[in-house]
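What follows is a structure written as structure tokens; I'll ask about it next.
Note that one protein chain of the assembly has been removed; the remaining protein chains are unaltered in position.
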Amino acid sequence: MAYILELHDICKHFGNVLANDHVSLKVEKGTVHSIVGENGAGKTTLMNILYGLYKQTSGEIFIDGTKVDIESPSDAIELGIGMIHQHFKLIPAMTVAENVMLGEEPTLGKVFLDLKKINERTLELSDKYGLAVNPKSMVEEISVGIRQRVEILKALYRNANILILDEPTALLTPQESEDLFRIIERLRKDGKTILFISHKLKEIMQISNNITVLRDGKVVDTVKKEDTDEVHLARLMVGRDVFLKPAPKPKKIGEAILRVEHVTAVNEYHHPVLNDVTFDVRSGEVLGVAGVDGNGQTELVKALIGLQPLSGGKIFIYDQEITHLSVKKMRSAGIGVIPEDRLQEGLVEDFSVQENLFLGLQRSQPFSNGTNINWGAVRSNAEELVKVYDIRTPNIEHKARLLSGGNQQKIIVAREIFHAPDTIIASQPTRGLDIAATDFVHEQLIKQRDAGKGVLLFSLSLDEIMLLSTRIAVIYKGAIVAVVNKDDVTPEDLGLMMLGGSYEHIPA
Amino acid sequence: MNKKLYLVLSLVLVATLALTACAPKEEAATEEAAPAEETTSEEAAPADTFKVAMLTDLGGLAASEEVKGFSDLGWEAVQRAQTELGAEVTLLEAKELADLEPNLTKMASEGYDVVVGVGYLFTDAMTAVAPQFPDTKFIIVDSVVDQPNVASLTFAEEQGSFLVGAIAAGTSTTGTIGFVGGMESALIEKFEAGYIAGARAINPDIKVLSGYTGSFTDVAAGKELTLTQYGQGADVVYAAAGSCGLGTIEAAQEEGLYAIGVDTNQDGIAPGSVLTSMLKHVEIAVFDAIKSAYEGNFKAGVSVYDLAAGGVGYSPMEYTKDKLPAGLLEKVDGFAERIINGEIVVPTTVEEANAFVLPE
Partner (left out) sequence: MHRIRKFFLKQQPVFITIIAVLLAFVIVGLILAATGRNPFNAVYFFVRGAFGNMFNTTDTISRVIPLTIAGIAFLVGAQSSVFNVGIEGQLLLGAMASAVVGYIVKLPAYIHLPLMLLAGALAGGLYALIPAWLKTKRKVNEILSTIMLNYPATYFTHFLVLKVIPIEGVVPATPFIEETARLPILIEGTQLHAGVFVMIMVVIFAYYLLYKTSLGYEMRAVGYNKTAARFHGIPVEKRMNFAFFLSGMMAGLAGAVEVAGVHYRFLDQFSPGYGFDSITVALVGLLNPFGVVISATLFGALKTGILEMSVYSGIPRQLTTLINGIVVLCVAAKDMLGGWYARIFRGKDTYEAQKEISQ
């Protein structure tokens, strides 16, 4: 078998950090080769070396058996390597075709752009690989999925034989991802070689021929797809067994902590968004809310923390009514929240780790006497939480913006739990997190459950709902259409109900 | 937040650039002044050299010979002192009001014998600084500072304006004339009042349109206001508005109507379009004061430069004399005489001017 690309003992130092540690890799021509690993495992660094953005500290690269020296992206392009970055590098105000040709435009008499030719060539390439891109669309007007295809076209136009896709599905919808996989398959059949970077096990298993697992900058193993499965890959990536299995049964379920009675709300156009919602969350259980995105989950979370005005209904914590209270009062009545949108709602990115760790508590003891902040208390709290929750940060004055998604989420979880609420509302708590971080969040939620708190879990992932929930409420068009015991349903049943089907079992 | 910051930043940038663009005239002035400075800068002058410093207020000097204004006349006087009296001279242009007092102090403490502040904005600053330097002679133009070492030079602008008002009314065929002022102040009101009264002396039914630009530097505003007044039937417009007046002259040229200049002889800026100019002989007044200091008979207190003293007047009308109605200038000169001998008392407020009736 001929290897189109070989890496020999690639090392890369950043200061005293070793990002790639003697990485060796062989890629067969005409295959999809996945590079997988947790965030920070060194995947992106390795690809940036290959694309000439970084220069390796030591090690050698061979293409088609010839040793090459890649000093810059233009060298890489010359050698037939194309890279599709996580964040696209397109010019929004130009057309698709203009973006594709940028820098290598066909011209008329070396002065004028040959627009006709530009469009024709783009269309030709697009048709060949089934990309279905209109060369004349403005980039600013097309969707993320299509933009990605434009990036692919750019690489193909420059005769790339090796295409690097860096976490290409991170920003895509499930449907767009499927389309992408079809394109990748077509490219592969045409003889292109794909390097696919990801940490999503499912899609890796779906499209790869070979898989190389990186951990802490080192190659752990390279395996054929046929010889592995998701659990095995997860273990290789994380280095230990992971939680990804159903949570242990709850010990003791107690009385209802949070009660929602006939809650109704309308949006700014007076359309109902919450429709007579009634449920309760009991001490010692996880109540999972399953539903297709946009069926009122966001509004329900907001209603429970005082950000969604209600047109009817009541909300109680134990016997205390908290309907219509301010955010601050509702939260101090005993509600903690891990919001859906980490960066917008959960954190102040430009605050330091320690500042984020008491957000919302800035007027409570011990952090403040009501007027002045006690920075000593803030600091010792932060140091403790960073240790307990293993928040990886150089120091507590580091800006939250610079941390990884997993560590940002740990800040939120740590803070909300520290807040010691009676009920924790977790909305999409693991979205975008890698396996280890997901595992961590799950573990914390179960811990809170077992400590006698009520946990209300909103997730779009049925797997996650099934893993963690004690009972499951199904939300559809702003109404809770059923509340069932987890053990009484299958994911298929839930899927049906989420789409409006009925369920004949008796609700728990 | 970053986006907004950049928006603010670009606003600041634009404002700064606009400011730079608005002030091109100063640059050349400093160039012009540079040769004079060379004599003063490095070599320490002998102790007995007679030293004169001139300070401008926010107006500064003009960019070119033709558009010279009020401050340039002061500088003319100081340069004359350099050639005729052998004085060592320097010029300091202020950029903001907060500069005035330090500038005065700086010049006085560096041993200048005479420090000239051109412009009424120096009033407060000179009142504060003059007592600290009793041996220095201060001269202020256009305002009164009551200190034993300050000569206050004021002008009877209303008298000069009276004469050009008479010329305007006598030349107008529409019976409507205009007045363009700069920043509103008691000083500019004197110009307006004299102008109205002079016009009424020729034609008691004359209609005088008045407007202020709110600036002494905004040429475009001066032009716009003038065009408006032309539109309302005026055919002669008098501008007492610093460099806004250049806008008035430009408008006159475009419309083929008349403008009247101020302070210096501006007839040559647009020959034929500038009917005449109200002259304010700052150069004479300042030079007189410097000379008296040089000769050791410096006179503190107020000196009023009026028609009688030759401090104000109208230009020789090189380009327009022939176009005037016959006998107009004789009439105007008659008024001048009557003002000098006290028969006509020219009003200084608009209210009085509107009620002005030429005494029989």
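We just call them A and B in the order they show up, numbering each chain from 1.
Here is the rule we go by: a residue touches a chain if its C-beta (ideal position, glycine included) is under 8 Å from a C-beta of that chain, and two chains touch if they have at least 3 such contacts.
In this text, all values refer to a predicted model and were calculated from it rather than measured experimentally.
Student: From the list A:Ser58, A:Gln362 or A:Ser461, pick the residue that touches the absent chain.
Tutor: A:Gln362
Student: With the missing chain put back, one of A:Thr95, A:Ser177, A:Ser283 or A:Asn407 would touch it. Which one?
Tutor: Only one listed residue reaches the unshown chain, and that is A:Asn407.
Student: For the full complex, which residue in A:Asn267, A:Ser326 or A:Ser461 touches the chain that was left out?
Tutor: Reading the full complex, the residue touching the unseen chain is A:Ser326.
Student: Residue by residue, what part of chain B touches the chain that was omitted?
Tutor: 1, 4-13, 15-17, 19-20, 23, 26-27, 30-31, 34, 37-38, 41, 58, 90, 92-93, 95-99, 101-103, 105-106, 109, 120-121, 123-124, 132, 142-144, 183-187, 214
Student: Contacts of chain A with the missing chain: which residues?
Tutor: 14-15, 17, 19, 39-40, 44-45, 53-55, 305, 307, 326-329, 331-332, 337, 339, 341, 344-351, 355, 359-360, 362-363, 368, 370-373, 375, 392-394, 398, 402-404, 407
Convention: only the chains that are shown with their structure count from here on.
Student: Go ahead and note the Å separation of the Cα centroids belonging to chain A and chain B.
Tutor: Those two chain centres are 72 Å apart.
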